[in-house]
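Take this structure first; my questions come after.
All protein chains but one are shown at their positions in the complex.
After this line comes chain A, so read on.
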Amino acid sequence: MKSVLTVDDSASIRQMVRLTLSGSGYKVVEAENGAEGLKQAKAAPVNMIVTDLNMPVMDGLTFIRELRKLPAYKGVPIIFLTTESDAARKQEAKLAGATGWITKPFQQDQLLNVVRKVLG
C-alpha cells in the first residue's frame, strides 16, 4: 500500500485528505507543520507528500527544500495544497522542488486524480 504524508495546520483539511485517500487504498500519515512533517518523513519513508504552503513553525517551502536535500526524497512527488494561486508563488514552489499543486478549496475527486496522476 502506498503511503501519503499530509502536512497541514488545519486538522479538518488533514482529515479530508485522509478520508479521500485512505478510501482509495492509500495509507495516510499526518503532520501539523513542516518541522513535524520532516521528522515523520525521515522516520518512515512515504511515497508522496501533500503539503500546505503557509504553516506555523516551518512553512511549506522550507519543508520542501529540506526534503529535497534528502537522497530518499529525490523524485518523490510533492503536491502543494494551498489557497494561494498566484503564479509567482507557484513558480517559487516549483523551484523549491514541488511536483504540482492543488488550490483550496478542493474536490475530493480532484485530489484523488492528482495523487493518481503523480503516484500511479
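Assume a contact is a pair of C-beta atoms (placed from the backbone, for glycine too) under 8 Å apart; a residue touches a chain by one contact, two chains touch by 3 or more; residues count from 1.
Note that contacts and distances are computed from a predicted model.
Chemist: Of the options "Urea ABC transporter ATP-binding protein UrtD", "NADH dehydrogenase", "3-isopropylmalate dehydratase large subunit" or "Chemotaxis protein CheA", which is the UniProt protein name for the chain that has been left out of view?
Modeler: The record for the missing subunit names the protein "Chemotaxis protein CheA".
Chemist: In the whole complex, not just what's shown, which of A:S10, A:S24, A:N54 or A:Q107 touches the removed chain?
Modeler: Reading the full complex, the residue touching the unseen chain is A:S24.
Chemist: Mind pulling the chain A residues that touch the left-out chain?
Modeler: 1, 22-25, 48, 68, 74-78, 91, 94, 97-101, 117-120
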